[in-house]
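In what follows, a structure is listed as structure tokens, so that the remarks can point back to it.
For this depiction, one protein chain was excluded, whereas all remaining protein chains were kept in their positions.
Letters A and B mark the chains as written, and numbering starts fresh at 1 in each.
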Amino acid sequence: MTTRAWLLSDTPASRRQAIWGRRYQGWLALKRNPLAVAGLVIVLLMLAMAAAAPILATHDPGTQNLANRLQPPSAEHWFGTDELGRDVWSRVLFGGRLTLGMVVAVMALVAPVGLILGAVAGYAGGWLDRVLMRVTDVFLAFPRLILALAFVAAMKPGVESAVIAIALTAWPPYARLARAETLLVRNADYIAAVRLTGASGARIVLRHVLPMCLGSLVVRVTLDMSSIILTAAGLGFLGLGAQPPLPEWGTMIATGRRFILEQWWVPLVPGVAIFLVSLAFNLLGDGLRDVLDPKQR
Amino acid sequence: MRARARALAATAASIPVTLFGLTIVTFLIGRVVPIDPVLAVVGDRAPQDVVDRARLELGLDQPLVVQFWHYLGQILSGDLGRSVMTANPVTQDIARYFPATFELATAAIILAVAIGVPLGVLAATRQDSWVDQAVRLFCLAGHSVPVFVLALLSLMVFYATLHWAPGPGRQGILFEDMVDVRTGLLTVDAALAGDWPAFRDALRHLAQPACVLALFSLAYIARMTRAFMLAELRQEYITTARAKGLSPLRIVWRHAFGNVLVPLVTVLFLTYAGLLEGAVLTETIFAWPGLGQYLTVSLLNADMNAVLGATLVVGLIYVVLNLLADFLYRVMDPRV
Partner (left out) sequence: MSEPLVTPLVTIDDLHVDFPARTGWQPALRGVSLSLGREKLAIVGESGSGKSVTGRALMRLLPPSARVRAKTLRFDGIDVLNAPERRMRDLRGGRIGLILQDPKYALNPVMTAGQQIAEALRAHQSISRREAAERAVALLEQVQIRDPGRVARAYPHELSGGMGQRVMIAMMLAPGPDLLIADEPTSALYASVQAEILRLLDELVDQRGMALILISHDLPLVSRFCDKVVVMVGGRVVEQLAARDLAQATHPYTRGLLDCLPSLTHPRARLPVLARDPAWFA
């Protein structure tokens, strides 16, 4: 039978078929939501553009040309030039690499670590769980940007510091999420069954508990991306993230901000870029939530 | 009643633990700073004996735990150290700058609630109509705009182009220092003094940053209101209310919204706490002399006492707001 029929079959013959069938149905449900599809397209487009920055850029992002400074958008400079004569379009492209790279780095750090911490604490219970709760309470007691500010202050301002600082503020919700899901699942009969067959705690957590968290995790990660992008840009804007001349979007807005009245493209183009990526992740996350967690609609 | 008091006491008891954790975090950050704190105080050209004496005075030769103990004692007695930048005690600086942030955040939350809540209710009662889709899109967009970009745009459009709003700052030059400081909230002080021109001026300056700051929270509040309302409108008691022949207005506001109020208030408190975060960025653009401005300037000057002091205060406010939200939830919901 055709692949589609195999995926949509009501009576899957193997576990693989059931899993892939469910994923395909989820994909179909997502496709039905035009806003979510728009979000997905934009995210993929942005990622592709950032990856292909060297090819798509029309100029070198760092080359200054003071004679050509603050030029409005034209055929040669698609988004004009900034205060040092650099091409805004190319800078935004490479800045996308920076910003998206920072965000992905944060996620890659935070999601696995937070998940495992939360799942272990939730499964083990007892004092381990209580300690984790207190620690997450403390971190959640600060507004994210302000805590990140304080962390960056303790390190040298720069991309690495910003990534670490944001990661340090971003992990608690994932630990909480994993813990909540673990608590729901911990006393289920099938977990008891697996334990009876002699599985170790680690194996139970990894192979049986964590997969249950995946749905909420994906939704959370996608929605959080938007928030992390805004925080990273905020740090850049305050001069605590990527330092000039790096073309990070927030930094570009900070250095270009005094030209807002006459040469508005200098700060606004990176601003729109931030908005678009953030919006795209929000749209996608929203659509994913409708698919994976429908009672929240 | 007794169960409620007990639950509240349990929540309140966890506060000191959280605050203790907060102080540990700020202490550790302060000690991890690459800049030698002694040099930050005495300058890097001081002679060695001055540096040594300062190190002894600051207690930096003691083991870390002893240092923390001193730090904790200082905090509890209300001493947050002295700001390197302004040479004032940090507590004094914070007391001076906090009212401006409070005024801004409060104005923003009032706007966000006044517009966001009805918008959310409207969208929920017309689910899937174009009104609903428009509101949903607006909420998503509003939650995606970086607040500092919005602030810049707003200045460009409403100040430079349309001349509707005054420029950055809290008040016009003419009105500087003209109003007695009683609460620190310019609008309130001007109203109390009966100085209506000053009141109008303060309000005009407050309007733009408050609107910009409000948008992010407005989007979130509208969205949460909509979600809560949709969940309530699906409940059985709404069918009962319809079966009683009640008017749609009454069903939506007295019944559905009455049940939404409780979780919504919690959301409002948490949003208010989040406004403190947005204020940091908004204040820099509008030259608003508040806590956020103080924090960022201290950061750029590596004034660790000020930074940590302000961070601790913000953390404290956040914790208190959380506690209040929890308290209000228990008071308002008859089921708890």
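Keep this in mind: a residue touches a chain if its C-beta (ideal position, glycine included) is under 8 Å from a C-beta of that chain, and two chains touch if they have at least 3 such contacts.
Because the structure is predicted, anything quoted here is derived from the model rather than measured.
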| remark: Considering the complete assembly, the absent chain touches shown chains B
| query | Thinking of the whole complex, not just what is shown, which of B:182, B:200 or B:244 touches the missing chain? | reply | B:244
| field | Touch residues of subunit B, complete complex, unshown partner | value | 235-237, 239-247, 255, 258-259, 261-262, 333-335
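We take it that only the chains that are shown with their structure count from here on.
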| query | Using CA atom averages as chain centres, what separation in Å is found between subunit A and subunit B? | reply | 24
| subunit B contact footprint on subunit A (complex, rising order) | 35, 134-135, 137-139, 141-147, 149-156, 226, 230, 233-234, 237-240, 250, 253, 257, 260-261, 264, 267-268, 271-272, 274-275, 278-279, 281-283, 286, 296-297
| message | Using the touch definition from the top, list the residues of subunit B that touch subunit A in their complex. | response | 14, 17-18, 21-22, 24-26, 29-30, 32-34, 137, 140-141, 143-149, 152-153, 155-156, 160, 227, 230, 273-274, 276-277, 280-281, 284-285, 295-296, 299-300, 302, 304, 307-308, 311, 314-315, 318-319, 322
